[in-house]
Structures are given as C-alpha cells and as structure tokens.
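Here it is: the structure, laid out below.
Moving on to chain A:
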Amino acid sequence: MTEQEIFEDLSRKFGDKIIEFMEEGTQNPTVVVDAGTLAKVATYLKDDVRFQFNSLMNLAGHDADGETDLSVIYHLYSTELKHYITLKVFTSRDEPKVASVAELHKTANWHEREAFDLYGINFEGHPDLKRILMEDDWEGYPLRKDYVPAEFYRGMRIEKVK
Partner candidate 1 sequence: MIQLLANWILSFDILSGMGISVAWGLSLFIVAALIFVFVAANAIVLVYIERKVSAFMQVRLGPMRVGKFGTLQTVADALKLLQKEDIIPRSADKVLFIIGPWVILVASVVTFAAIPFSDTLLAANMNIGLFYIVSISSIVVLGIVMAGWASNNKWSLYGAMRSAAQIISYEIPVGITLIAVVAVVGSLNLQTIIQEQAGTGNLFHWIPIPLPNWFIFHSPFLFVAAFVYLIGATAEINRTPFDIPESESELVAGFMTEFSGLRWALFFLSEYANATLVAFLVSIVFLGGWQSPFADYEGTQIGFSIITLVAIMWTLFVRAKTGRLSVYPLGLSLVITIAAWLFPGFAIWMASPGIFWMLMKAGGIIFMLMWFRWTFPRLRVDQLMYVSWKVILPLSLINLMGVAIWMWLTGEIQF
Partner candidate 2 sequence: MGRLHAEEMVLNMGPQHPSTHGVLRLKLTTDGEIVSHIEPVIGYLHRSFEKHAENLEYQMITPFTGRCDYIAAMGSEHGYAMAVEKMMGIELPERVEYLRVIFAELQRIASHLVAVGTFGLDVGAITPFIYCFRERELILDLFEMASGARLLYNYIWIGGLAHDVPPGFVEKTYEFLDAFDEHVAEYNQILTGNKIFVERAADIGVMTPEVAINYGVTGPSLRASGVNIDIRRTEPYSIYDRFDFDVPLGQGLQGTIGDSWDRYYVRVLEMGESAKIIRQALDQLPVEGDVKSAIPRRIRPPKGEIYFRSENPRGELGYYIVSNGKNVPVRLKMRSPAFSNLSVINEIGQGWMISDVIAILGSLDIVLGEIDR
C-alpha cells in the first residue's frame, strides 16, 4: 500500500485530525497527525489488517529552529506487508505533550524516554517517563536549539559544546 493510499484512508477515518500529507522535501512520505490523536492512529495502523504496521522502526524528536513547535517523527514499518509510513506530530514548545505509544509498540518506551530526555516532550501515558541518556538531575533539554548548558553540573565544569 502506498503512503498516499494510507493517508487517504486515515483521512477518511479520522477526518481533520489528519492534518496534511508531506511528500515534498522528504524521502519518506509523511502524514502529519494531530498530537492528541496519534495513539489512536498508531493503534489503527497496527491493528487494521490492511496496514499491520507492527514495527516502529524509529521515533525521533525534532526541533527545527528553536522557535517553532517541536515535533515527533514516527517511522513505521510492516514486517508482514513490507510497507512504510511516517507519522509526524507537532507540539507546542512551552508545553510539549504527545500521547504515548509505549504500550502499543514496546520499543517506543525507550525512544520516548530519549525524546523526553533530549527535547522535554511529555509522552502522556508513558509507564516510566524519566531521563535515559542524561543524568536524572540534568537541567534543560540538550537537543533543543535554544538550549544553553549550565556552567556547572554538581561542581563539574561543563565544557562548552563546539
């Protein structure tokens, strides 16, 4: 099934919660989904026999420029039907909130923790949302473009990032 068909089907099912279909400027055609509906879309995509997107290859947080909304990108793959779809959700910078898919795709558990760790995106419904790569008491979200590292961490000087 092509990405276009998937998008059309999703649009029929979820209406205006499916925001747009991006084919330009990306190698992986992307469906932009409303942040609140994402879990439902992912469940639908996984359970529907025509899609069977049972494998979440990748989950990446993204901050384009430090001003606009943060986004989360989901790369889905079906091991049965061997087709792909990329989902993207936007969430506000000040209060980033996305529904968690950790129960649906267990692999998302750690990936969401990573996105939380590095971008501060709150995944609602995540069983154990805490920092994974950085220290538990680290301040700030390092991969945000507007991140300014603190001078010291527990008395240790933080080397400036080149």
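To be clear about the criterion, a residue touches a chain if its C-beta (ideal position, glycine included) is under 8 Å from a C-beta of that chain, and two chains touch if they have at least 3 such contacts; residues count from 1.
Behind the choice of candidates: all candidates are chains of the complex that A comes from, given by their letters.
Fair warning: this is a prediction, and the values are worked out from it, not measured in the lab.
Q: Would you mind flagging which of 1 or 2 touches chain A in the complex?
A: Only one option touches chain A, namely 2.
Q: Considering the complex alone, what residue numbers of chain A touch candidate 2?
A: Chain A residues touching candidate 2: 24-28, 54-58, 60, 62-65, 73, 75, 79, 82, 86, 105-107, 109-111, 118, 131-135, 142-143, 161-162.
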